[in-house]
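Structure below; questions to follow.
As you look at this complex, bear in mind that one protein chain is not there, while each of the others sits in place.
Right, chain A next:
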Amino acid sequence: MSMYVFMTFVGCGLITWLLRVVPFVLLKKFSLPKLAVEFLSFVPITIMAALFFESWFIGHPGHLPEINWENLIASGPTVVAAAITKNLLAIVIVGVITMAIVRLV
């Protein structure tokens, strides 16, 4: 591993660690204003939804996003599995099996 590669890891590791840790350190000292708490209360669903919908599209900046049909189709049975089982392990297994079938067909 060259120095160039290693230093890239050091730099990226450090910046990522700071982004993760600084809020924990600051919140030990300061309290958040009510408005910020309200804003943050929406972070879980927006971030989970964004990470989910990311799988549906392939972006081509400057053009319309392309649809990732495999992921879109496999999402259907996975959502149904979520509604029926309400169990994360079952949901993941159904998702993987569905995707395997979608790719075989």
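Quick note on the criterion: contacts are C-beta pairs under 8 Å (C-beta built on N, C-alpha and C of every residue); 3 or more make two chains touch, one makes a residue touch a chain; residues count from 1.
We take it that contacts and distances are computed from a predicted model.
Asks: I notice the complex is incomplete. Of the names "Nitrite reductase large subunit", "Amino acid transport protein", "Glycosyltransferase RgtA/B/C/D-like domain-containing protein" or "Sugar ABC transporter permease", which is the UniProt protein name for the chain that's not shown?
Replies: From the choices "Nitrite reductase large subunit", "Amino acid transport protein", "Glycosyltransferase RgtA/B/C/D-like domain-containing protein" or "Sugar ABC transporter permease", the unshown chain carries the UniProt name "Amino acid transport protein".
Asks: Taking the full complex into account, what residues of chain A touch the chain not shown?
Replies: Where chain A meets the chain not shown: residues 1, 4-13, 15-17, 19-25, 27-28, 32, 35-55, 57, 59-65, 71, 74-75, 78-79, 82-83, 86, 88-89, 91-103.
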